[in-house]
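For this depiction, one protein chain was excluded, whereas all remaining protein chains were kept in their positions.
A and B label the chains in the order they appear, each numbered from 1.
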Amino acid sequence: MFERFSILRLSHHTRWRLLLLPYVLGVIILVIVPALFSFALAFFHYDALSPPVWAGRLNFVLAYTDELFALSIRNSLSLILIPVPLRVFGSFLLARLMQRNGRFLSWFRSAIYLPSVVPAAAFALAWLWILNPLYGPVNLLLTAIGLPAPAWLVDPVWAKPALVLMGLWPIGEGFIVSLAALYDIPPELEDAARIDGAGAVAIIGHILLPLTAPILLLLTFRDAIFTFQESFTHIYLMTQGGPYYATYTLPLFIYEQGFDLRAFGIAGAALWVMYALTGLIVTVLYIIAKQWNVGTTEETFVL
Amino acid sequence: MVFGDPAEFNAYKELVDTFNAQQTEIHVELTHVPSPKEYRTRLVTEFAAGSPPDITLMNYRRYAGFAANGMLEPLGPYLAQSALISQNDFYDVAMDAFIWQGTLMCLPQNISSLVVYYNQDLFDAAGLPVPPDEWTWAEFVDTAVALTQDFDSDGTIDQYGLGVEPSLFRLAPFIWQNNAPLVDDTVRPTRLTLTRPPTLAALQWFTDLHNVHGVVPGRIEEAAQDSESRFLSGTTAMFLNSRRGVPTYREIDSFTWDVAPLPHGKTSAGILHSDAYCLSTTAVDKNAAWSFIEFANSEAGQTIIAGSGRTVPSLKSVAESAAFLDPTQPPSRANVFINNASILRRVPIISTWQEIESVADEEIERAYYGDITIDEAARLAFQRTEEYFLRAKTAVYP
Partner (left out) sequence: MSSKHVGRTGLRLFIVIIFLLPLLWLIAASLYPPGAPLPTSLRLLPPRLTLANYGRIFQLLPLGRYTVNSLMVIALAVPITLLISSWAGLGMARLPRAGQQRWIVFSLAILMVPGMALWSTRFLIYRQLGWYDTIWALIAPAWMGTSPFYILMFYRAFRRIPAGIYDAARLDGAGVLQTWWLIALPMARATAVAVTLLTFVLYWGDFISPLLYLRSGNRTTLPVALQTLQQLSRSDWGVMLAAAVWTMLIPIGLFLLLQPVFNRNKKRL
């Protein structure tokens, strides 16, 4: 029935390639062209209201000398370097805990995944409430058991930990990928180790972790990109970069330069930096993965 | 395109529906953006793409950036030819705010100002007289102190005397009341003058509300539940706001509320809040768009919006009519807004004012909550806003 669509007389191989056509066209129109525009603006003065004027590398200089720019990069990095390994390692441990059979296991797994399907806006509102410094359940709980109750998102010291903390819930993707990776390990290996007297920690440390390392590494890479870009939604909705720039990240800097200050040139320069930083993170992880020599083949490609 | 909460939106919807029903040639479609911040994002995106809405409602602190880039069509010539309305029908102080390089750029719908909203039940319970038409800073603070209470003596304040947003825009009238300047030149400003002693004294008084008198919620208390919600739930006695809050406050049924003027310092001064209808240069049928603006600001149009409680009408005739002074609806002291008209001042009309405010607000907020001294805040606000003054275009010819 589908043969009728193949009116064109093309070789079989070309027809396979044609399947890629909508994707490529879409990417060109929806990503490459608009992105090139934005990136090109880095070399112009542009305020969206009057025509662009050539600026050379001035926007890069302006961004470089802006203290808020440096601060936003530092904040971004710490909001990647701390939560991402926690999320990845956490989802690995959870996957291990939920790996073997038991009662209600499938329901337990679903429960772990459940927070990941909550829309970002609803998630952010929920956590604004949960971390409410006076009336939120977390602080009421801490007070009830006699612990000090931090002001979380209102306190410059605790705002970042608060964002890290709430980021530990939507880890469904990492959980599932880790689970799949654990299933790929032949159970005999583990059994043999157990006979040799290895404990639970030793099995994880000496067998499971090394064998799943490439996948965990690629998961880290995926999560780093994701966190870098997606942290914007939560921050925009919850702290707007505050209190006093404690959670002011690079995406927020770009947003403010572009949409608040209409300095699209500086925003463009910062976009370059963001792209370069992402590239750097990816390259470092790629090199590490290459060292392991397994992670980059398509068989274990977890992206 | 307008912004505001549902009560406000409904008023604009009624206005548009009435206009659309009156004639058949022109159909107006209403766009509503809930928050001012997103409103700005939307405006920038749409102006940048060259396709802004034909008509936008803009605050006088915001239109200058668009006017400076020739995105707005001056309305002066249209108004001059109107058979329905004329320049003299409007309050001058509102009109003046929208005069850009000699011509009226946008047509203001309202002449609102900062006033004190108070919960009469809480005043009665404390045995205090309601705020008079004339009162001093000291009386204001004393009242707020008397109304700040920890009923069960558990160390947590149960009722605050006052709620006010720690921002430059809220602080400004108190600076003027201290006979102090906000900027070095009101027409061609080049810097904030927060560092000057009389201005600094006003900032001191303002931050003392929190740091010394403790009559306003602290940062954590404010984040947990903001002052406006506390006022609405009857746990804050006085709240400073413009007319904007009225449609929402009219839904209060648990207590009686009213408005009083701001206290006065060495002198009396108020601060203008005004939004105007602006016409985009990209509008295809400018005459059609103007006929809507004209209708919205005719007696019939302004009466509809005034009926929602949202505006203090910029048309004198509507402001003095029952539509605004409606004795059956709170606030019963609505004439407070009209009396204010003679003492209103405004922040400078320059293209970068929004940026200046948002940077200054951050430092004022830090001083207000005691993170930094007022000297530090004044210095930082001055330094951080300098570049925006350099880049600014002013409402007068260069």
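Note that a contact is a pair of C-beta atoms (placed from the backbone, for glycine too) under 8 Å apart; a residue touches a chain by one contact, two chains touch by 3 or more.
Nothing here was measured: the structure is a model prediction, and the numbers come from that model.
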item	value
Residue among A:F44, A:F89 or A:F108 touching the omitted chain	A:F108
Omitted-chain contact residue, chosen from A:L81, A:A121, A:L147 or A:A192	A:A121
Residues of subunit B in contact with the chain not shown	1, 5-6, 29-32, 34-35, 38, 41-42, 45-46, 48-49, 51, 53, 224-226, 228-230, 233, 254
In subunit A, positions touching the absent partner	1-3, 5-6, 12-13, 15-20, 22-23, 25-27, 29-35, 37-39, 48, 94, 97-98, 100, 102-103, 105-106, 108-122, 125-127, 129-130, 132, 134-135, 137, 140-141, 143-144, 169, 173, 176-177, 179-180, 183, 222, 225, 229, 232-233, 237, 251, 254-255, 258-259, 264, 267, 271, 274-275, 278-279, 282, 298-299, 301-303
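In this section, only the chains that are shown with their structure count from here on.
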item	value
Whole-Å gap between the CA centroids of subunit A and subunit B	40
Sites on subunit B touched by subunit A in the complex	40-41, 44-45, 47-48, 65-66, 69-71, 219-221, 223-225, 354-355, 358, 362, 366, 371
Subunit A residues within the subunit B interface of the complex	47-50, 132-136, 151, 153-155, 243-244, 258-262, 264
